[in-house]
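Other chains of the complex are left out, but the ones given are in their true place.
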């Protein structure tokens, strides 16, 4: 949706995006960049003794990979205004493939285009939702011909 | 705050955590893990022509590094319930040092301890807030002696 | 060009793509993945005594980043048939920003669409060509309505 101009988006528009398989390398890479090496993500022996039974991807890794899978074109999104109601509903394990879906739920005119509110759902390969968020962005109007 | 039990946390408790300097390696590492190589983060020539004048760290990198700087001890946080009102108030540039601060703003008893609501503010070296979020977590009660 | 079908491409079509600034993290990352830690790329003291006067990005890093900047859509490119006449015409230094340009130079019908030959030029921020290659790909015809 972030490759569209404000006037190209309608309430109810829904798109599903490509996915990514979460690997051990994603978890170590994210831990390395953020410093979050919490044992639930990095220690298989510890994770085995939790209700999850295995290592779990960081919640923010899932949210960030979801965001990274949504194409962004220069000149459309003027500013990301914020995230609300970020919720994690199921764990993502090593080997799971996740992909985001987005739906436009609100539009409000504002210069230089308008504020678009979207509902994002990140799903696993079996269709189960693992993370939801409400995203608000200021999006530009398409250039006049 | 995530190295504390529910009964060890009081409304108004405030803590400041250690910082991290955001480098080009953080931006490439985060882009690589998430797939978000948007030009504002990775192309210095493009960034030069934006109002920012230089490359900007991903908003979710800032949020994720902020989270990674907060110590987490096994047995305290039972579940991260969600994030609300995530807002980015200023850009983080390469070379900026950010650190998070957390304040307990609400407590509500629930088994096996209670839900703690915290306000997180991530600040730059000059004290300017760059990212804010409300964090809710289910935290366990301290083990009986 | 790799987000187009065979029938959407014409000889003479030319496109310029977004760029990326080559950082020390790119060089270390590429050295790490490929095992090529040659001193010209990784040792500033050695590089200082060469005609380049400073560390130089790996030629294959430049070629690979150029390729990575060209959008690829599933269903178009059936197979990358090969690269010919890969030439490096100028060094890329840390801090340089490179972007690829592509031009269709030949088309030849073949199932399930045709073979497209493209000339790729990777340029620096000042317009200087740093790497050229001829790329041949088997591309599918657009789906019938």
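Per-chain numbering from 1; labels A, B and C assigned in written order.
Here is the rule we use: a contact is a pair of C-beta atoms (placed from the backbone, for glycine too) under 8 Å apart; a residue touches a chain by one contact, two chains touch by 3 or more.
Everything numeric here is computed off the predicted structure, so don't read it as measured data.
The full homomeric assembly consists of 6 copies of the same chain, 3 of which are present in the displayed coordinates.
Here is the rule we use: only the chains that are shown with their structure count from here on.
A rotation of 180° superposes the C-alpha trace of subunit A on that of subunit B, rounded to the nearest 5. One finds 37 Å separating the Cα centroids of subunit B and subunit C. We define each chain's centre as the mean of its Cα atoms; on that basis subunit A and subunit C are separated by 29 Å. Counting partner chains per residue, subunit B has residues 29, 32, 39, 46 touching two or more of them.
Interface of subunit A with subunit B (complex): residues 20, 26, 29-36, 38-40, 46, 58-61, 63-65, 67-69, 72, 74, 80-88. Subunit B makes touch with subunit C in their complex at residues 23-25, 28-29, 32, 37, 39, 42-46, 55. Subunit C contributes residues 18-21, 23-26, 28-29, 95, 97, 125 to its touches with subunit B in the complex.
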